[in-house]
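Dropping a structure here in structure tokens format, bear with me for questions.
Missing here: one protein chain of the complex. Every other protein chain is in place.
The block that comes next holds chain A.
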């Protein structure tokens, strides 16, 4: 992402933690079972250690060996073996159930946070694949419970338990063990977490840049190869990649050092416990058979502590993800609609008055653009790409706020219409047609859920898509490939037009409906659009001059300004007009 992020260490995770509230019971159960499994694990090894010591001591004489009560410890050992296994299974089921439920909620929550944002602003804000990053970020957030909260609570529980078990015999050793374990478990990971933020942040910045650079170079492959520059570009990219990987290596080193620190502290802890226990057994009344129990309890607790570095590492990742999501919703403006329309449009005419659109980076997409479309008029706006046509369309659907000027629909300013009314008034085929991973029928019916199959077939035929449909294994019930690659660019475009034409909205807005089509198909598509548009107001934008004679009026725009407007014949006859200049080509 281009924008610098706030300090990830200060990201507030509370709202995200709040999302867990409905599943508190389930999650508590997961934690409890996890605690039981781990406590059994510690219990198993510690009890075994004591059992061996006591049995060995008893075994030194035949009399003590015969009276040694082995029933209780052996039952305990078997019991711990069973509770450990059962606890682990139950914990896995409960925690995954909880995590997945949480994930469903998180997705809805994030969707609701992103939904009101202006799609155009979102696009301008994000890097090449903001959405993929967002998805990865939500997936990261669901680790908060499974990989951060649970292990932390469980580790603390085990440490306390370990301290209590030892403390029953010698309180001083118990307190020392618990404190030392807590410090050894958390100090290293905490340091790494603090310092890891900077490295991760730097890595992320380098990675985003490199990715963008690669994506920019790929479409330029022909030119780069032709001019012999692909090889140097490759080297430059790989060099920069090495710099990024250095950060990764430094991060690995950081976590490696945190492990080293933990191990050293744990070594001192267990040595301290053993030494104290040995001293107590010699100088006080501690039974020496308990030395092994104490040592092995501490060792058994390592398993719980070993989860902490992972938890801190994940915490860093989650904070960065949450930080990005928070920042996104803060920085990208949302579109505000009144709860209810303040007036009802008189008709389906459109009036654009002195419209100015400037983006945050200073580029001026529209300047003093004025145009009035009579109700039912069919109008084409012509101009080179980058001339502001798409921005105009985005302003009409309120994806882009005008810097100044106004748009009136049937005499009512757009801002006075509620979202439902605005959307119901306009059917749009945007530049990029998005096909959802759903059947083609469902994709089409987005335009009009009530449309029958007959209407769909009829429309697809009019748009020359029957050949394509015949190739589909299950007709309209077929699914598009992910990414929609089962339709060619021109077919996808027409599919989008079909979707818009199905809608009953009184205004039709089409972005480049004939792009990627050959001349014959383009004319046929235009004729269909005109026929289906009927008495609706039609505004289509295009940089393709062919076939436009059929429309009521055309306008030519460039650099954000309307340069010419008039009926196509009149413009064509005027040899000085830009429209007639555009026609100076051989049409095959």
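Everything that follows uses one rule, which is that contacts are C-beta pairs under 8 Å (C-beta built on N, C-alpha and C of every residue); 3 or more make two chains touch, one makes a residue touch a chain; residues count from 1.
Here is the rule we go by: contacts and distances are computed from a predicted model.
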{"item": "Chain left out of the displayed complex - its UniProt protein name, from \"aminomethyltransferase\", \"ABC transporter permease\", \"ATP-binding cassette subfamily C protein CydD\" or \"Rad50/SbcC-type AAA domain-containing protein\"", "value": "\"ATP-binding cassette subfamily C protein CydD\""}
{"item": "Selected residue (touches chain absent from view) among A:220, A:343 or A:570", "value": "A:220"}
{"item": "Residue, one of A:32, A:103, A:187 or A:374, that touches the chain absent here", "value": "A:103"}
{"item": "Contact residue for the chain not shown (choose from A:169, A:190, A:230 or A:457)", "value": "A:230"}
{"item": "Omitted-chain contact residue, chosen from A:261, A:374 or A:476", "value": "A:261"}
